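Accompanying notes for the structure given below.
Omission of a single protein chain aside, the complex is shown with its protein chains in their original locations.
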């Protein structure tokens, strides 16, 4: 087995994200030659039985019900924060202050102020840090970025992102933290942070937004629901492009369907998550005989990330994104930089918050009203 | 041949819409037993050669360069107005005043005031009248309406409509009437009127909108372009549903792609125009074993309009909508009522105008600000 | 209206094919400038009421219950034979002998011998003649041919054609002519003639076949069914390419789904009839970055036939094929040649018959065993 130096990972939170991140570290050495060997040292969670079982299942050496142990454990070099959004800040700041590198699940936090404050603490600590926008690492999405950078669509004119699920459709789903603004954040941020991340990455800064939000089921288990079931926004980008944004958790028989499309002066790109091994590309400069779009099978060895996986045609799934994320971070150990980082996470949050405010106040809101960085 | 009474049709405008409407009357008796036999008596257009050629091609008995002849011709009972939007009002009012039934292409006019005034003149004249929202008559779209009415999606929560083409993408396309607000209307109305028609028909009245518009190529052939290349809007419906709307003529390698989706408390319906013989239906009450959506082949003999056409599986195209429209109108000759009528056309225009205003003024606009009917 | 010379059309058979052909002649002048004006003079059928109604609906001037009248009528120049296959030969030979041009629906006949004999009579008569392989005239299929001819797929290695419907699935469908070999021919020929036509046209002659056939419901209404519910074959082409062929009328929830694919040394082409405005093209010489296939929107004005129809993106349907067929024939009036002709129809029939024999005798059968032409 490997003679590379070990690096200790500690995971805060053993739920679906904790599981996915553990999966990522486990497989990262399978797909890429790394400078270090990741060791899953410790995982934390509130419920003793469950966290113990999770540690056994995911191959984590130890478990604890006190997340502070993860942060203070001397054999942990990277703290990976996978709690609900309301808990991110405290854990991230504690970890960075203890000199640990930090990976934080998205969205960064439940509001821009706390996300930005947390990013500042981490920056001051000078530790490698990252925000978990895992979808960027799908071959098809990474290829989308590559084609944009290569000028294959020219200048982007229009961007659209839509995310539909049926997670909240049934009014009889009982109340839990997902329905509480202070813990779960908004649907705008939960689903939308991924879309906004892709918008900023592929198009550029958002300057101004108009939006609407609705909560169709306002009470669950006798408690008030204070997060949105569905929201939508219009976006004006700094470079003049225009965008539309929609997230909704009340779309029947849509499990987790998101779609991102760019229309540029020279071409169109479209990604459909339900068929995540494909990328649609319409090249406006191509011969009219083949007028239409390419269905790129985004799993060719020449495509980003794809060559690390299976022979072409076999396809990857969602889990792959966590492996690629882990590999990208470990590959740059110990110097980094990691990308995207928590400051970028805060920027995404600022747009989410501008959307939330625009919906609440029924007016166009400049992102600069929410976030200082944007007022320059 | 038929011994049914003849009914004379006169068409104002011989362009692509004039052609499509002539096609519709020609075929209507092929697909349905009608109380009358349509006769294409007269077609008008400004360019003598072209209108003469069109008359020959479409099987119209006579042609003229003066549209007033169509209106005044005694052997014409139905005047079908197919000019650019800026010319609709004058022709429609003249026809109605002459006691002719009127079919007017969409959008009704270039602004709400003129559309409403025209609808009033026509109502006062008491003649059968219709607005050309032909897509309603696609089997898949008519089936969508049927399924909504049958309660198959429950109460509509979300609606979205998007229409993308590349018609205006190339900045070297020279100036013509399509780029002039006064004649061609807006892209919001050109493409969007169809989407708004479907929104009103399938969901209900729109109460308030926010919007943005952009003209990326602001000058063509040395002349200022005063219509939008792309626009988007957020919609609040009177019944509490929320909607998103987008139209754009700068989407590379998108020929004429529109999409309409509804998410209700009990199901989802989605229509994709590029595959117009299909309707997607997700039934939230169905057994989870078949979780997903039905791809309905909307050409079964039991589906609306479909039984009039070919054996199942063969599929219809765009042209079919004009045949069905002609048949629906002729079938109700002479008493009507025709549906949708010009008043409905004006309502659609009021929403388009609210969108235009909301974009111009960067604020939410109530449809009631534009249109009296909505202030009730 | 047109001042071009009239040409009289007579249609033998008023069923779904008679209807479709009448539709074709009616619209041909709408889409193309033709040297003649088609006039639907006479239509025949056994049931008086029905044929009278059909004449009225399709705009045919006169009707008769005696098909011989169509053939002998002096104002008829083109006889269009739309009866069940078992009736083709007699009508076609009578028409050609009377000096009329002939269009015969596919399959040419119910066996190769009669198809070939009929082709010979027609050739001897020296009249323009055609067989109704209408699907060749879909823009997507015609484009497929064009791309093959342009060398865009290199040399064809593999061909596959599959046609699935559920027309015969229900064992309770009562007996009618479709279940009787002598009148309806085989399913191999009914559905398969189109596939074999495309194989011969796109790849070249078939030399040898192996096959199987099955009739799952062997009795209907107390009568023996002597045609196949489903058949499949392996094909060896003269040029060394290999093919697979399948037809079946017992495929649940498949209305009329056919698929044709070619794999050549330089590319792949695939046509899927359920989405008939699209053509899939994989170009093996293209940059791996776009590895995959083009979804060509086969309705661009530069595509064959497409420019005659609607603006790009609107799409055509099945009916269009009959209009294009009529226009192609009328355009070459009076000299022809018409393409594909009845001799080609007989060739297609020889392959169908070889398939039928190979299935019956459970052995590879050379087409030359069935047809002299192939023994050269």
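Labels A, B and C are assigned to the chains in the order they are written; within every chain, residues are numbered from 1.
Everything below uses one rule, namely that contacts are C-beta pairs under 8 Å (C-beta built on N, C-alpha and C of every residue); 3 or more make two chains touch, one makes a residue touch a chain.
Note that this is a predicted model, so its numbers are computed, not measured.
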| item | value |
| --- | --- |
| Full-complex contact with the absent chain, from B:278, B:328 or B:353 | B:278 |
| Option touching the unshown chain, where C:166, C:299, C:341 or C:356 are the choices | C:166 |
| Among B:296, B:342, B:355 or B:371, residue touching the chain not depicted | B:296 |
| Of A:51, A:140 or A:316, the residue in touch with the unshown chain | A:316 |
| Per the touch definition above, residue among C:80, C:167, C:246 or C:299 touching the missing chain | C:246 |
| Residues of subunit A in contact with the chain not shown | 1-3, 16, 19-20, 22-23, 26-27, 29-30, 33, 55-61, 165, 254-257, 273-277, 297, 299-300, 309-320 |
| Hidden partner interface residues of subunit B, rising order | 143, 147, 278, 281, 283, 288-297, 300, 302-303, 312 |
| Residue ranges of subunit C at the interface with the undisplayed chain | 153, 157-158, 160, 162, 164, 166, 169, 210-212, 214, 216, 229-230, 232-234, 236, 240, 242, 244, 246, 248, 250-255, 263-268, 282-284, 291-293, 362-364 |
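Rule of thumb we're sticking to: only the chains that are shown with their structure count from here on.
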| item | value |
| --- | --- |
| Angle (degrees, nearest 5) of the CA superposition of subunit A onto subunit B | 180 |
| Gap in Å, rounded to a whole number, between the CA centres of subunit C and subunit A | 54 |
| Inter-chain centre distance, subunit A versus subunit B - centres from mean C-alpha coordinates, in Å | 41 |
| Two or more partner chains touched - positions in subunit B | 253-255 |
